[in-house]
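As you look at this complex, bear in mind that one protein chain is not there, while each of the others sits in place.
Right, subunit A next:
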Amino acid sequence: MSTTTHCPYCSLQCGMRLSRPEGSRTVEVSEWAEFPVNKGAMCRKGFTSAQLLRNPERLTTPLIKDEVTGEYRGVSWDEALDFVGARLADIREEHGADAIGIFGGGGLTNEKSYQLGKFARVAVGTSQIDYNGRWCMSSAANAGIRAFGVDRGLPFPLADIEETDVLVLVGSNMAETMPPAARHLSALREKGGKVIVIDPRKTSTATNADVVLQPVPGSDLALAQSLLHLIIGNCHVDEAYVAERTTGWDAVKASVMAWWPERGERVTGITAPELREVAEILGTAEKVTILTARGAEQQAQGADTVVAWINIALALGMPGKQYAGYGCLTGQGNGQGGREHGQKADQLPGYRMIDDPAAREHVAGVWGIDPATIPGKGRSAYELLDALGQENGPKALLVFGSNIIVSAPNANHVGSRLDALDLLVVCDMVMSETAARADVILPITQWAEESGTMTNLEGRVILRQRAITPPAGVRSDLEIISGLAERLKSPIAFSTDAEEIFGELGRASAGGKADYSGITWDLVAEQKGVFWPAPAGQVNADGTVGTERLFADRFFTPDGRANFIAVEHGGPAEEPDAEFPLYLTTGRVLAQYQSGAQTRRIKDLPDEGAFVELHPMLARRIGVVDGMSVTLETRRGAMVAPVRVTATIRQDTVFVPFHWVGANKLTNDALDPYSRMPEFKVCAARISTAEGAA
């Protein structure tokens, strides 16, 4: 007897089967070959994921920290919820509802994301809710909305990339971050297609590429401008498409005239001949697909960087054409769904904006409350953390599905903000670095112990099915939300039944951009996923429900046209200088996922700790060899780690994976003006050894 479900990690949400042989305590992972996204393929994170289920470090009792001794004591659920409920009520009474902050996550199911947003606005009455997805794909989301009027990571099924002619990956290391997706690269190349990889590091994804460009960190926007300049110069713009399906071209065309290739070369470090070669490949291909990921997006100009790449896709006439276009490779498991149902500071379910009166009225109707009681926009994720314990900032923070201490930028500062809180409540299944700072820790169920839907990187709603019984003593996030709502005297009750919540979520999203109203759990199971939008009553010719591909006829803008938007390269917020002469960039390694709270606890996944990757030339300059320990410093913090010397990275750049405490002590908290995305991917750093510095 096996259960079909999905991997607990990345946005690919690989289908898998979980089974427990008769009499065994061990849950086994096996292929679910019929699931279309991964067709049975998985990486080691996926097929070791069942080890999470019987992890010895699992928390199974609510814990309250003793104010005097600082020790945790185990308490009953009632005591824990009463305690938190009472403290929150007091804080709300004294400082107002906005003194309570809520921090969600892009790994939470759709149902949890929805309930959390509703809980914040209705039960607590706070505007102060945001989530770690802000640090994931918010730049791409913003760009997608500005250009296309909608944000669905991929507006087509992932497998479409096998059928394109040229695939451009801007800042994606998919071979490590979502390995089964990289199978499409090999398939595409076998069919004669070309892969172009853009990354300051020649990653394992780049080993499967026809062209690898290693630009200066933070110069992806300038790179796009230079390529568009050449595409225009080569007369490869699809003028008919531009005239029929877009607006704003003239301003964009003029804006890239200042990006002649030699200027691009000086800024990006990509030589003019390479720029010309790539522009020629793009301009002469019939089908071009451009995908961006965190490398391009996690910059203080991340949203405009994505816009610049979308401008190329539009100039070439690709979005809406079959097997071509632009897409974003979402990162977290429910990165897509997590941003659609209202846990974002400025949004209500269905991807509605919270300051839109019609949206407020609709959602209030579903919730059965007065629209005037829904708070307005709150602070974005980093701004929320930055405000904690400050005069006008929240005094209490509830954390669901996030390990802030590891994943937030400028972590030393964020740590000091968390410590300034009157009350920190963390819901987690293990003692994560953030949980370890909490006043109250609430132990929760995890992925295979509960059912719920996720929306993967393609906008495909999928169903994670409960495969095993959770251990005694843990509760689901939904139960915690419901319990706290009751104690906060919420005007409405909060269901704990995920399928029922999904039904309500569908009604709340009806008529919105991410319309789930025509989706049911049964349909999701039957179709192996349903793509939104899926308005109630809309059925495709073949009897299926959902919209696989977007933009064939029109974009989601009021006039149906895609918007060209003129943008300008400004460079990173912090450039290397005499004091901090190197670029630091961060990212992931194959065997770990995000903050590592889950994967670092799986014994079959190598946990080698953080390292500092650098080029042999730089290694010689500072006099280090592979394995030697160095101190890596920025203006915000320092870490010590061994070096890994490799010629695959730029000579002026060092790389540190962020799965461990360390990397994010160094990263810059400069925010993108549109998306409020921090600049994780580039800042200035220096390395020192016992002998000297560089």
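One rule holds for everything that comes next: a residue touches a chain if its C-beta (ideal position, glycine included) is under 8 Å from a C-beta of that chain, and two chains touch if they have at least 3 such contacts; residues count from 1.
Note that contacts and distances are computed from a predicted model.
Hidden chain, UniProt protein name from the list "NAD(P)/FAD-dependent oxidoreductase", "Metal ABC transporter ATP-binding protein", "Multicomponent Na+:H+ antiporter subunit C" or "Phosphate transport system permease protein PstA": "NAD(P)/FAD-dependent oxidoreductase".
Set against the missing chain, the residues A:Arg44, A:Arg466 or A:Lys528 yield one that touches it, A:Arg44. If you put the hidden chain back, the residue from A:Gly511, A:Pro581 or A:Gly637 that touches it is A:Pro581.
When the missing chain is restored to the complex, the residue among A:Asn110, A:Ser172 or A:Thr268 that touches it is A:Thr268. Checked against the full complex, the candidates A:Val84, A:Ala175, A:Val530 or A:Ala641 give a single residue touching the omitted chain, namely A:Ala175. Touching the missing chain, out of A:Leu154, A:Ala438, A:Ala591 or A:Val682, is residue A:Ala591. Against the chain not displayed here, subunit A makes contact via residues 40-44, 47, 174-176, 179-183, 185-186, 204, 207-208, 216, 232-235, 250-251, 253-254, 257-258, 260, 262-263, 265-266, 268-273, 568, 576-578, 581, 590-591, 604-606, 617, 620-621, 647, 650-652, 694.
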